[in-house]
Structures are given as C-alpha cells and as structure tokens.
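Removed from the display is one protein chain of the complex; every other protein chain stays in position.
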Amino acid sequence: MRAAFRMPAGGRIARGETLSFRFDGRIYTGHPGDTLASALLAHGVHLLGRSFKYHRPRGVLAAGSEEPNALVEIDRGGGRRTPNLRATEVALYDGLVARSQNRAPALSFDLGRINDFFAPLLSAGFYYKTFMWPRRAWRMLYEPLIRRAAGLGRAPEAPDPDRYANRFGHCDVLIVGGGPAGLMAALAASAGEARVVLVDEQAACGGSLLDETTATIAGQPAPVWLAETLATLNARATVRLLRCATAFGYYAENFIAIAERVTEHLADPDPGLPRERLWQMRAREVVLATGATERPLVFPGNDRPGVMLAGAARTYLNRYAVRPGRRAVIVTACDSAYQAASDLAAAGVEVALIADLRDTLPAVASDLAARGIRVAAGMTVLGTQGGLRVRSVAVAPARGGASVRLACDLVLMSGGWTPAIHLFSQSRGQVRFAADLGAFIPDRSVQRERSAGACRGLLDLAETLADGARAGAAAARAAGFPVPDLPRPAVAGAITPAGFHLGLCPRAAATRAFVDFQNDVTAKDIARAAQEGFHAIEHVKRYTTTGMATDQGKTSNLNALALVAAATGRAIPEVGLTSFRPPYTPVTFGTLAGLSRGALFDPVRTTPIHPWAEARGAVFEDVGAWRRARYFPRSDEDMHAAIARECRATREALGLLDASTLGKIEVVGPDAAEFLERFYVNALRKLGIGRCRYGLALGENGFVRDDGVIGRLAPDRFHVTTTTGGATATLDRMEDYLQTEWPDLHVWLTSTTEHWAVLAVQGPQARAALAPLITDIDLAPAAFPPMSVRVGHILGVATRLFRVSFTGELGFEINVPADYAGAVWEAVAARVAACGGAVYGTEAMHVLRAEKGYAIIGQETDGTVTPGDLGLDWTIGKGKTDFIGKRALALPDLRRPGRKQLVGLLTTDPALVLEEGAQIIAGPNPSPGSTALGHVTSAYPSATLGRSIALGLVAAGRQRLGARLYAQTPGGVAEVDLVSPVFFDPAGRRIDG
Amino acid sequence: MLLIPCPYCGPRPEIEFSYGGEAHLARPRDPAACDDAAWGDFLYARTNPKGIHAERWRHAHGCGRFFNALRHTVSDQFLITYRIGAPRPEIAA
Amino acid sequence: MAPSRFSLLTLLRQAFSGPPDLSAHWRSPAPGPAYDVVIIGAGGHGLATAFHLAAEHGIRRVAVLEKGWLGGGNTGRNTTIVRSNYLMAESAALYEHALRLWEGLSQALNYNVMYSPRGVMMLAHNVHDIAVLKRHIYANRLAGIDNEWLSPAEAKAFCPPLNLAGGMRYPVLGAALQRRGGTARHDAVAWGYARAASALGVDIIQNCEVTAIDRDRAGAVSGVETTRGAIAARKIGVVAAGHTSVVMALAGLRMPLESYPLQALVSEPVKPVFPCVVMSNTIHAYISQSDKGELVIGAGTDAYVSYSQTGGLHIATHTLDAICELFPMFRRLRMLRNWGGIVDVTPDRSPIIGLTPVPGLFVNCGWGTGGFKATPGSGQVFAHTIATGAPHPINAPFSLDRFRCGRLIDEAAAAAVAH
Partner (left out) sequence: MADLPRADPWRGLALPQLPGLLTLTPHGDAARLSLRGEAASLAPLGAALGLVLPTTPCRAATSGTRAALWLGPDEWLILTPPDDPVRDTLAAAIPAGAGALVDISHRQAALTISGPAATEVLNAGCPLDLDPCVFAVGMCTRTICGKASIVLWRQAMETFHFEVGRSFAAYAAGLLSAAARLAARRAG
C-alpha cells in the first residue's frame, strides 16, 4: 500500500530501507526512524483507537509520551504481548504487529460507541448514585457489566519469556532530557572530569531540535549543530548517553530511577539481551531539562481523528516527512502554531485559516498573511464535525457573531505550552504559578538539582540553550569539577511560543469538549463536579478521573485546573496542583523486578549435606530461606511410612539428622558469661567449662523469642546455638544490647552458623556408632555426661562435639567445618546404617521431640507465649535480679491465672490425627461466636506410641490435666483428653544411654 | 533509597542499614524499680515527631556499628549522626 | 433475579430509578464557635464516627476538622481490601462487625461504595504457612466467620492467573479463602459518609488544622485552636491516622505509635483478568483489580519513621518481583502510579480505640496497614465510646492501657500476617 502522505524528501527517516508492518491485520510500510504513529499517518490512517468510556473514535493528538489517544497492543508472539503502548512512542521495525484496543467488533465499527449516546448516564460520579438496588445487584449484575466495559488493552495470558536487567549507577552530573537545554548542559558539564550521564526518552537525542528546519544555531542550521554537538559528546569518555531511557522517578538524595528500553525497537533482538534495564542512578548533581508539552484547546469535538496539536503536526512533517492532512484549519492562542502553519504551507498542505483566539495578532502573522494564508484574530472554535475523521470545523468571532464551517481534514490547535515539572515536583521542589505562561514552573529546589530551559518556562530557543549551558556548568562546579562558561550561541529563524489559552474556548459548549481525552472527561464533567461540591482539585480528579489515565494528565491537568478555578470563582493557584507521582510514564513490572525471578527471586540456602540428600531422593521443605530435607522416602514408601520408619529407627537404634541450619554464635570476651547471664533467662554465669545449658531468650515484653544450647568452651568463650529461623535476629539483638545498652561489657560476637555443619546422631546406638570415628574424646558416660561439650577430632577433622538431645535419646551433635561435612557425613551415615539406624529429616525430628513434649519456637510459641506458659519456669535462674524480659514477666496480664499453657492432647480415637491450628473447646457443639480455650500447636501420628499425639496451648491447661475437651476437625469436633506433654519416657532415662 | 552517612564508612545506600527506632530510650538500670506504667512507657511510648527525629541506625551490611542520627521525618534528610551514648546534639529545625 | 435475564436496557431502567442529584454532596460551613463533639480528622473513620454520633446517638452538633481535604489521607490511598478473617478473637470480632456493616453500607448511606465481595485469598507457600492459615480458618469457623481451605488446584480455579508451575521459589501449597471478603471504592466511602453525616447536621470543615487542644482547670478538654479559629467542645475524638502522635502531643500525650510510609501502586487499566483479592504474607504481595481495570497492588512500609508520603523505590521493586513471581504473565504490564500514605503502627499491630488519660479526649488510631476494612465498624464503636464515655464491648480490648498491663493483641506476631 502506498504511503500517500509521505513527502518525497526530507525528514529523519532512512528511506533506503522499507519496513512492513501490520495494524489490525492490514499491511503497511514505513522506514527506520518512523514511529508506528508516523508510519500510519503516512498512509493517511488517523483512526488509531477508541476512548475509554464512550468508545469515541480517536486519532493521534501528539507525537510523544504525552499522547492520550493512540494506544495500541503490540504482539511480538510467544507471550510477548504488550497492551496500551503509545503509537507515538513505538519505534517501527520490520514485521511489527499492532492492534487497536477497546473496540468490538472493529475499530471502524464499534458497538461500544452506544455508550456515547448514553453519555448523560455515564457522566462523572454517576456510579456512586445508583446501581444500588436491589442490594445484591451490584456484585451480581452491575459490577460485572461495568468491569467488562472498563479497561483498555488486554493483559497478556502467557508468562513473559523476556529478561530484564538492573544496574546501580553513579555519576557526578545527571542530565534528564536531550533537547537543546540538556545538550548544552551536557556540553558544559562534561568540559571537565565530571562523570556526566545524559538521559533521553526518545530514540534520538535532540528533542525539539529534531523538528527544527528553519532555525540556525551559532550560524549553523539546527540539524547540523545537533549532529556536531552529539559527536562532541560521544567523543568524551566521561559522558554516557542513555537513549530510549525514561527517567521516571526522582527519589530522596538525588536517586533517579531510569527505565532503559534495550530491544524494544529491534525486529529480531538477541535473546540474551534484556528487554529493558532499570538504572538506579545516584547523582551528585541533577539538571532537569525535561522540556514542555503543548496543550490542547477545549471545545466540542476536539477529540476527533484529524484534530491534532500544532507542534505534533510540525513534528510529523519535519521529522518524519509526513503530511498530517491535505487541508488544515489552525486554531491557536500561541505563536508556535504559526511556525507549524508556515512549515505545512511550505510542504503543500493547504492552510484554510489560522484562527487566533487572541485579539491582537503576533508579528509573525503578517509573514503568513503575506504568503496568502488567511489569519483572523479574536476568533474561537465552536466545534468539529465528522465521523471517523474530522470533516469540518466551526469557527466564529469570540465576542459573538455568526460562525462559519470550514471543510478540512486536519484541525491543528495550540493552547500554549506546559513545562514538564513532574520530576522536579517528585524531588519535592516548590513550584509557583507563572501567570505569563498560564502554567506552574519550578520555584525552589530542595535537592541538589536545577531545572533548565523549557521545563522552567524558557520557551525561546536562544534562552533555552543559554540556560542549559548555565545549569550544566553550575552542576559540574557544585559537584566539585571546575569548568568554563560556554559562550551563548546565537540563534536565528526560530519563533518564540508566546501566548496561551486555558479552559473552555469562548462561546464553546462544555458538552463533549474533552479535557482528559483518554478517560473521556469533558469540561461539563468538571463543571458538574464543582457544582456537586468537589472543590479540592484532588476531589475533582478522583470524582471525574481527569488526569488519572495512562498519560497521567500531561495534556489535561492545566485545563482541568482552569475549569475548576472558573467554576468555583478562584484563581488557579488557589485551586492548587495535584501532586506528581512516579512514574513519569508507565514502567514495565518486569523492569522493576529486574533480575529477581525464579532462583534469583530469593536465595535458596542449602547445607553441605544437601547434595547427599538430593542424591538419596529426599523430599525437601522450605524453612525460612533454608531448604531442608523433610524425609527420606524409600521407593515403596509414602510420607507417613517414611517418617514412621525414621522415628522407629531412631528410638530403637540410631538416627542421623542434618542440623546444620541451627544458628551458631561464638561469644568471646572477659564479660561473655555476664552478658549471656543478662541475655538469657537461665543462670549461666557459673556454667562450668565443657558444660552446656538450655538457654531461653525473651523479648523485653516477656514473651519467648528464641532458644538454644549454650556451651562453655573456656572461661571467656561460649558456643551458643539458636533456632534456624532465629539465628540472624538473635545475633542482631545481641549486638544491639552490647553496642547500645551495655557498651561497658567486653564481649565480641561472631556468627559461626555457616562455618560449622551439624550432624545430630541420636539413639541408643549413638555412642557405639561414633566411637570408632572419634579417637581423642572419651565418650564414656562418666567422662562425657549429658549437656556437655568436648573439643577433639572426628576422622581427623576438628570437631566440637555436644552431648545434647532433641529426641530424648542418647544423643550427640557433631560440629565440623562445613567444607569437611560432606565427607564426615558419608562416614557417619555408613556407621549409622551399620548400626541399624536411619537418616531422618525435619518431619521425624518434629515427631521425636513432640513425643518428649519439647516446644519448638514458632510452633508452640507465637510471640505471645511466656516461659511459664510453656512450663519452662524452671529454666529461669533463681535469684537473678534482671535479664531481658524479666520485668515484663511481672506485668498483670503475664501473671494472670488462666493463661494458655502447653499440654498434651490425646484424641479418644487413637487413629485420628488432629490438624495443627484446630481450636480447643469445652463442648461438642460450640455456639457460633464462642471463644476457644486454646489451639493445637503440633499433631502427628507417633509410630513409637502407636497412636496420634498432639501438643496444644490451653487456658489453665495444667489445672485441666485429665479433663476431656474437644478439638475441631475438618468435619466437626473430636474428643481429646488433656495429658502431660511428655508422652514418652517421662522419667527421661533414655538420655543417659 | 536514602543515602545514609555512616560515621565510619561514609555515605552508603539505605539497603545496607537496619533501622533501630527512636534513640535515647535507655533501658532502666533497675527495671524492677519501674512501675508497670513506667515500664510500659519505656517499652512502647514513642515521640514519633513530625520534624527532627533522634533515631538509631545500624550499618548492618557494612561496618556493623550502631549509631544515632538526627533526621527530618518530612524531608527524610539526615542532619547529623553521632555516637551511641552521646547526648542529642542541639540543632535548629 | 438471574443475572442472565438482564439486558443492557433493563440495566439502564434500573439506573434511572435514582435520578442523578446534582446538589453539593456536603455543606462547606464555616466553623461554629462550639460543638458537642469535635472529631479531628475527616478520613473514613472520622466521618463514619460523626455519622454514627448523629444517626445513632442523636448527637448532631458535631464538627469534623480536616487539615486538608476530606478522605485525602489513608482512606484515599489504600488498596481497598475488605476482610474479617483475623486470628485473635478480639480482632475477628471487630473486623467482622465492620464486614457486616459493609454488606449494607451502600444502602445505609444511599451512596454506592461499590463493596464487592469477590473473595480474599491468602496463599500458603510452606508448611508453616499452612499451619498458620488453618489456625485462622478454625478460629474463624468457631467465631462464625467464613474462611475455608483451598487446595492449590482449587485456588487456581478460583484465581486462574495463579502460577502453579513447578520449580517456583515459593510454590503455592494451598490457600485460605474468605468469600465474603473483597474490595470497596475507597473515595466513595469517605464521600458517602460525608454526604450522609452532613445531611444529618454534621459540619465538615476542611482546610482546618488543629493547632492546640484546650484544657480546663480540671485538665479536661474544653476545645481546640485551629487555623480557622477557636472551637469549644467538651468531647474530642482524635482520628488522625499517621498524624495521631502529632495531634496527641498537643494534649501532652506520648503514644505507643510510630508512623511509616506505606506504598501502593496500580498498573495501567486492562480488561478483567483478576477476579479476586490475593494476599501472600510470606512474600509480601497483595493484589486485586479495580472496576476501572487497574491492578491494585499493595507494597510494604519503609523501614523508618517518616511523614513523607513518598517511600523508597526498593520497596516497590521488591513488591513487584513478588507479584511477577506469582503471576508471571503480568511481567509486561506497566506501573501507572505509585504513591504512599502514612500509617500509624502500634507495638502489637492492633488498633487503639477508646479513652485516654485526658478527660473528654478519645482516640481511634493505630490501624497500621489495615484500617480501611474496619471503617464502618470502627466509626460505630468509636461513636458509642464518645457518646457514652465508655467503650463498646467490641473495642474494650483495644484500650490504650493494654500496653501497660501487657494484654497485647498481637495479630502480627501470632499470625505472621500483615493486615
């Protein structure tokens, strides 16, 4: 298909190469350098989308990231489908597939259009006043209908195969925006040694200069000056140019978030490349040169395809060599539209009229008049006509008089320019309203930042260039790099965009006069919101949804403000400004997630024994960040059979557990004993060398936080273990107290969690199994009693051998350096097998300890449990005047009778295993809303006892021992008898082995 | 991400630090001497000011040291850092 | 009425049954010299309190003072999740009370708050999560609150975008579902209460910051000083969320509160793709889809006390990597807006609703990250507390003095569940 509207020459497109692409199934052609929008316009295609609510036909309004209308879906195949992309930003590549959105069955014939005729119904805030009856209808009927109507594009259905990257960056001067101001700032800032980064959201740097054909800078045509400037910057090693990169967030301490699109513009990208990369950039100094956005005029039918911003038309003409129409009518309140008119006329587009809303014409008007172009002052625009494309426009004298309809296929408008202060506002800078611009501009910077050029209201090209140079030099100097001032470049042949109009055009009706195009918010909606008492701009925004579309109101915010001001009789500054939030333009979730996916989402921590367990087909479970072997099923076993076997083997002969994940802390120093005495509830000061003690640590609120075993290796050296989950928190709490509460204590802490792997050897055969492997430690009961620690060697490897038991059996915990653990484990496992034992996992470990009534922190405790609740009062050192949590234990509620206490629970049906979390109740038929006596904390089938067992926390449980209560089951309740939590070997003889 | 001036390592990114809450809440020398109200207030009552806040930070993934800082809770800007145990510096808002 | 029997036209007929009323939603009066009750803070909770004072207790000389614009705080910044499946009996009672009010709120206020009980699903990713969620389910069942266990397949059926693919870092091992849970339109809640309260005579005074709390000789409150003049009142209810500490300091009180920025974000609007609310406390992800089509995603709080309504980027990125892990097809969607609110957090993560040591001064605060869902219930019991001078049985456990006697309601610690 021929691109009828493409100029024979000119533009920044590579005509040598032709690209073909599809839009709604139809094949078109374009060239490298085109955007999807410019390529479609070259074919005379203006209808690109449908509006959010009324499904009105919409075309291309703008040429950049401010575009509210031309949203499309791009499908690269294989799950690579992206909704809501702006055709004005989509770089064209060969084979691109684009679809229009929010229409059915077709873009040119959309049944949703009916909404437009019911506009009165769907006006702002309507939802809040109806759809309430009957009561269930909202959920059943209205909401589904509204939801189906809402939304623009379709979310992808397949997982995204693309990769995303992250990069932390640092620089001395970050410049946002590669237009005239930004380029000059970069030139000036990089004259010294400063590391300069220039970020631009477009594929090519240059900003407004990319559209410039008439102006000259420093005696050269603008395009030449631009090329030379970019060459200079590229040649400087200290400068990095980031193109296709949007600085979307400005955070504390000059931390700027930048989304770099790496492959989006490529037809066939290298699969190894990230699709996008997130730059988290910390800059010493920042220069914001973010430019300005042209504002639409507000009049009925200002949204028809073919109605366009004047500056955008100029961009399509000069940058893409595309005529946006054949016959144009221009309505403007700003001089810049005359430049567009001039360029269009020169390109052979008939300019039927320039209707200026202002009473006095600018000087430039006479030049155009001289070229035979009709120019009229004091005009207004009353509306447009047409279906899928504007057919005519009605203009009239602003102060009354007959209107005339002018046939045209293009209406260009300019209401003036809005400085892009989004990032400045995000940096928490203070803005002020500039009456001469009809816009807000930066006033006071809060961070080490300076704005330059159009984004601070300097719309004159010469001013902008000079301002950029000033800002760049100032930034480099502030960062500590002396640089010279650049000479102010002379500029000729550019029109300064003076003049503006805000709000509704004179005499124009408010109905279907669009302010926020994408969300279909009209001047009437805003007036109505004000009438209904919504005077705060944030209220208007939320009530009408103006400014809340995917363009973040870049083209609509000021007109909305002006309309609210007019409706409430206030000045714009009194109405205020809605706060700008990140991101400046929408940012891909994947980009923000970066590398963090799958295995890199969160580290999976494994022990040195892990490869062995994996090879033996262990079933694993996640415990915090650790992956631990839960059980070791044999080929014919299910989970319960495996666990039963592992438990039986341990009780009858021997079991081997990988306990390496236990936290370990080496506590060293002359005051180590004193410190532990204060940190744990136990009496530890007098703990003998070579002895161990169970340690219980509380929070200052009196509730159990962690437990472990404390072994004394020397007068000033302790080996302390913590729970797997509590390792980091306990070490951090210890450091906290040492550094901030008790700095007088001479104690130093070192985490040895990962240095020592731990092999727990438990069961009657433990001593026999280990004896051959350990030569220099006397394992005899008398020489090595329970709760003691010895240092020696196992298989020649240095070990710290603990005689401790978490099973109630004769037990040892072998600590060996991690890199040797695999080899030691192999040898011990062989011995265990030889002794008729088995390797067991965390599930059997849970069962074995439950049979003994040992509590597990985080299972029997939940942050609301005291030592007394667990029946562990005995661990509290007698006569200790203080320890962490002691004072809180004296609080009324922690001494209250009737607190929940740890008990054993036996179901009358021995086969029934309760569910953990089941509530304990007094009667079989609880009335709804009745409160529980407690809950089941642990429940297992016990092979040893040949029945199920459970532990629970029950109000005044120890007084109720022997009582019969009820526990919930999935289907109802079950009878349970309260018993001692020690189900097995209550006398504790087996530990003595 | 804040940039936090560690008194030992210099300015470092926030994710290297852990927050320690309000500073200058010394644990009573003799907790037993506190009545329930005093103990409850020590544990839980916080100034939580909108303005300059004296707070504790620890360079957990750096030098490991706790230190105190004055930070403005509206601008989030750090005004000064100082040693644990040192008195709160006088500084104008 | 079976939904299928409705056509677009009947929808429109329904729609016309209440012709649009274009009068102002609420009066904007100048502050009067004196009121029976002054409420500080015109968020959802404050406005609901005023509404119930007027509607249930006949106290209509009520002023609600707002330093900014009504509903502009956390009411208009949260992720709009409504649920009552809490673990602790006290919490469950409070939130269930609120949930029952949600069910008829649109009709009670004659304002469509779009309460949408589409179901709230909490995911279990490990053995511990399963135990915790089942404990919730059993406790809720006993309390008469709906909450049920779903297998991974059932969870996927209820929420098709859920990722059950193997090799996930955090596999979905099951879920707890409260079908009556869902979402509501946050702004509409503030506007609906404001409109209804205003109609009953309550003065809602915006852009009116309280600068002092006056006390009489006995130490009881006698009124407030504001940026719009002095206002006398014998009863003052502070419902200032993140700014509670600041307001209470005016009465010389130091609260067990810390204020943190809490972030949330939305995607660009897309056609319906996400039918319910999904929460994963283990990897800190909360997501639903608004009626407008945006995916609404809750992030975490920043680590430090702050009154700046902007948090760190790393908080949002951490949330989105979790969302993308659970729902890999959303990776190409784009973040449209990211904002923050200031939440006031208590040591036990449960609110404070009741009396203070200062006679006539009442406080409703400490809702942390979960206040929106409680709005109707909170307002009703707080109104009762102010009107009668004594707490309603439902909020009695949430007293300020629990931090002195140790009777904490530690939902967070007990359940490892953010709320």
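Just so it is clear, A, B and C label the chains in written order, and each chain counts residues from 1 on its own.
Assume contacts are C-beta pairs under 8 Å (C-beta built on N, C-alpha and C of every residue); 3 or more make two chains touch, one makes a residue touch a chain.
Just so you know, these numbers come straight off a predicted model, no measurement behind them.
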item: Which displayed chains the hidden chain touches across the whole complex; value: A, B
item: Contact residue for the chain not shown (choose from A:G112, A:P144, A:G169 or A:G493); value: A:G169
item: Touch criterion as defined above, residue of A:E666, A:D882 or A:D985 at the omitted chain; value: A:E666
item: Among A:S403, A:S751, A:Q859 or A:T969, residue touching the chain not depicted; value: A:S751
item: Among A:M7, A:A91, A:L122 or A:L595, residue touching the chain not depicted; value: A:L595
item: Residues in subunit A touching the chain absent from view; value: 163, 165-170, 195, 262-263, 266, 270, 272-274, 277, 280, 282, 595-596, 599-600, 602-608, 611, 626, 666, 668-670, 716, 746, 748-756, 795-798, 817-824
item: For subunit B, residues in touch with the removed chain; value: 1, 8-10, 12-13, 15-16, 61-65
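Just so we're on the same page, only the chains that are shown with their structure count from here on.
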item: Selected interface, A-B versus B-C, where C-beta contact pairs are more numerous; value: B-C
item: Whole-Å separation of chain centres (CA-atom averages), subunit A against subunit C; value: 22
item: Per-residue multi-chain contacts in subunit A, two or more chains; value: 251-252, 255, 280, 428, 701, 888, 891-892
item: Residue list for subunit B, restricted to those that touch at least two other chains; value: 1-2, 18, 36, 39-40, 43, 75-76
item: Of subunit C, residues touching subunit B in the complex; value: 243, 245-246, 249, 254-259, 303-308, 312-314, 344, 346-347, 403-406
item: Subunit B residues touching subunit C - in the complex, by the definition given at the top; value: 1-2, 14-15, 18-19, 21-22, 36-37, 39-41, 43-50, 53, 55, 71, 73-76
item: Subunit C-facing residues of subunit A, complex; value: 52, 79-84, 118, 121, 123, 126-135, 137-148, 150-160, 162, 164, 249, 251-252, 255, 257, 278, 280, 426, 428, 528, 531-536, 538-539, 542-543, 545, 548, 550, 552, 581-583, 586-590, 592-594, 596-599, 601-602, 604, 621-623, 630, 701-703, 858-859, 862-864, 888, 891-894, 915-919, 921, 926, 928-932, 935, 968
